[in-house]
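My questions will all concern the structure given below.
Note that this complex is displayed minus one protein chain, with the remaining chains in position.
Every chain is named by a letter (A and B) in the order it is written, and numbering of its residues begins at 1.
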Amino acid sequence: MAVTTRSLTLPAALLILVLFPLFGSSFYVGLLTRILILAIFAMSLDLLIGYTGLVSFGHAAFFGIGGYALAIAFQDATTIHLWQALPLSLAAALAALVVGWISIRTSGIYFIMITLAFGQMFFYYFFESPRYGGDDGIFLFFKPVLMIGTESILNLENENTFYYFALGCLVTGYLLLAMILRAPFGKVITAIKANEHRVRALGYSINRYKLVSFVIAGTLAGLAGFLEGAHSGYVNPSYMSWHSSGIAIAIAIVVLGGMGTLYGPIVGAFIVVLLQDFLPSLTEHWQLLFGGIVISVALFLPRGATSLLPRILSRRQTTRPDSPPPEDGPREPADG
Amino acid sequence: MELSFYLVQLLNAIQYGFLLFLVASGLTLLFGIMGIINLAHGSFYMIGAYLAYGLTEMTGSLWLGILLGLPIALLVGYLVERFAISFLYKRDHLYQVLLTFALILIFNELQQILWGTDVHGVAIPAPLAGSIPLTENQSYPVYRLFISAVCIAIAGGMSWVIQKTRLGMMIRAGASNREMVQALGIDVNRLFALVFSLGVALAAFAGMLAAPVDSVYPGMGENVLIISFVVVVIGGTGSIKGAFIGAMLIGLVSTFGKVLLPEMASIMAYALMALILLWRPQGLFGRAH
C-alpha cells in the first residue's frame, strides 16, 4: 500500500512543479527556481552524508566554484553560450577530486575539520582576491542562452525558461543518483555508511569508493552553483561560507527534509527557504525561531519531515504489520 | 625591518596563541571526554566579550566586570550542558554539528536582542594602559603583556589540575578512554557538566580578556570558533598539550603571515592544518585509531 502511495506522490509533486508557472507570479517562479537550485545542492550533499556517511563541511566550496567558474569566464561577455558555460561546472569536479583525495584519508571529526579547512581556504582565496571582486564578488549581466546558428532555442533570460531548465536539472540529477544508488556502486557506498570497517574486510578498497562519491557530489554541487550564479546574476564568497548561507544551512536542509532519501533534500529545500522567507515577517529576531525549529526536528524527528509521510499515510490506511515506518534513532557515534 | 619589529610580532603571536589556547582547551576536552563537536563554543567567547563590555559599562571597572561575568559564564555553561548538550552524547557527529549550529543562531540572536548590532570597545584599565618602549619608535602595550601573563598562569594552573588532582585524573582517563570512565563508576553526568562549564568559563574568560584589545562585535564568535577547531585538530583531540602547541603554531602562522604574506595570511592557517593532517591524520598528539 505504502509503496503505491509513494510511487504516486512523486509524479504528482512533479506535475505540480511543471504546472506551477502557469499559475504562479514571476516572483514566486523566481523563488521556486531558487528552491530547485538549492535542492540540487542539498541532494548532492545527501549523497555524501546520507548515503556514504561522509560529513563534509567543505561542500559549499564546490557550489561556489561552480558559480565562480561561470562568472570568471564570462564576466565581460555579452552573450553566454550555454554549451560553452555548462561544462565549466566541471571545475568543481576537479576541485572535488583534489580535496577528496586528501580528505578521505582521515575520518570522524578529522574528516569534518579537514573538509572545513579546505572550504575556508577557498572562501578566503576569493574573499581576499581583488581580481575576482573580493568581498563583493562578480556580477553577471546576462543569462546563458542556447543557440543553434543565430536561432535562440533556450533563453534563460526568461524566468519561466530558467525555471524549467532548473527543474530539468533537478530531475536529471535525481534520476542519475537513483540509478547510481541501485547499481553496484550504490550498494557499496551505502554499506560503507553502515559499517565501513566491515566493507573493507570484505575486500573493497573503500577509499576509492568514497572518493568517487565525493567527486560525483562535488560535480553536482558545482552544477547547482553554476545555476545559482546564472540565476541571481552574481557570485560572491558567501556561496562558500560555512554558516549563514553555506554548508550548515545545507546540512539543515538535508536533515530537516530527511537524509538518506533523494526526495528528502528537495522537501528540505522547500521547508528551509520558505521558513527563511516567512519567519522574518513574524519577528525581527527570526533566527531564534529558526534555530528552535532546527533543534526540535533534529531531536524529535531525526529522520526528517519526510519520515512523517509514511506515518500519516499508514494511519489513514491499514498498517501492514511487517512494514513499520522507517523510524529508528540515529546511530551511535562512529568512532573512526 | 629591524629586530624589535619582529619581537613585537612575536609577542603578539604568543598573546594571540594564548587566547586561542583558552578557547581550544575547552573544545578539545569536550571532544576528547564527551565525544562532542560543539560549534557553539565560539559563542561563549562572544558572550564573554559582551559580558565584559556590558558589566564594565555598568560597574565602571573591567575587573569587576570579569569578576561578575565569570560566574555568569559558568552558569550559562551549566544550563547549556543540562538543557542542550546532554542530549547529544549518544548522537552522531552530524546531529551534534546541526544542533550546535542552531545554538549559534540562537546565541547570536540573543546577543542582538540584549546588546544590538553596534561594534563596541572596552577601555583598557588605567594601570595597564601604557606601553613599554622597546626602541625609539617601537613600543609594546602593557595590557597585551598582561594577557600573556594571565594566560601563562591559567595554563600552569590547568596543567597542575590535570596532573595532580582527582578531577584531573578523571579528565585524563576520560580523554584517553571514554568508556573507561563510565566503567570506573565515576558520576559521568557530573563530570561532563563540570568539564563543560569549565570549558565555557575558559572561552568566556578569553573573550573578556580580549575585549579591550579587539573590538566587541556580533559574529565575533564564529571567527574564533573555526580557528580554534583548527587548533584542536592540529594538536589532536583530547590533548591539552596538543591544543597548546597548536595554538602557538596558529598564533605564529597568522601573525607572521599577516606581516610577510598579507594576501595569503587567512589561508595559511588552514593550509598548515591540511599539511599536518596529511602527515598525521590524528593530529600531532592525537591517539592513532
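Definition applied: a residue touches a chain if its C-beta (ideal position, glycine included) is under 8 Å from a C-beta of that chain, and two chains touch if they have at least 3 such contacts.
We take it that contacts and distances are computed from a predicted model.
With the options "ABC transporter ATP-binding protein", "Protocatechuate 3,4-dioxygenase, beta subunit", "Molybdopterin-dependent oxidoreductase" or "ABC-type lipoprotein export system ATPase subunit" in hand, the undepicted chain maps to the protein name "ABC transporter ATP-binding protein" (source: UniProt). For the omitted chain, the shown partners it touches in the full complex are A. Although one chain is not drawn, the whole complex shows that of A:Ile72, A:Leu154 or A:Ile180 it is A:Ile180 that touches it. Which of A:Phe111, A:Phe165, A:Tyr209 or A:Phe270 touches the hidden chain is settled by the complete complex: it is A:Tyr209. Along subunit A, the points of touch with the absent chain fall at residues 179-180, 182-188, 191, 194-195, 197-206, 208-209, 212, 328.
By our rule, only the chains that are shown with their structure count from here on.
Centroids of subunit A and subunit B (each the mean of its C-alpha atoms) stand 33 Å apart.
Subunit B contributes residues 31, 35, 37, 39, 84, 87, 90-95, 97-99, 101-106, 108-110, 112-113, 222, 226, 229-230, 232-233, 237, 263, 266-267, 270-271, 273-274, 277-278, 281-283, 289 to its touches with subunit A in the complex.
Residue ranges of subunit A in contact with subunit B, taken from their complex: 49, 55, 57, 102, 105-110, 112-114, 116-118, 120-121, 124-125, 127-129, 242-243, 248, 251-252, 255, 259, 285, 287-288, 290-292, 294-295, 298-299, 302, 330-336.
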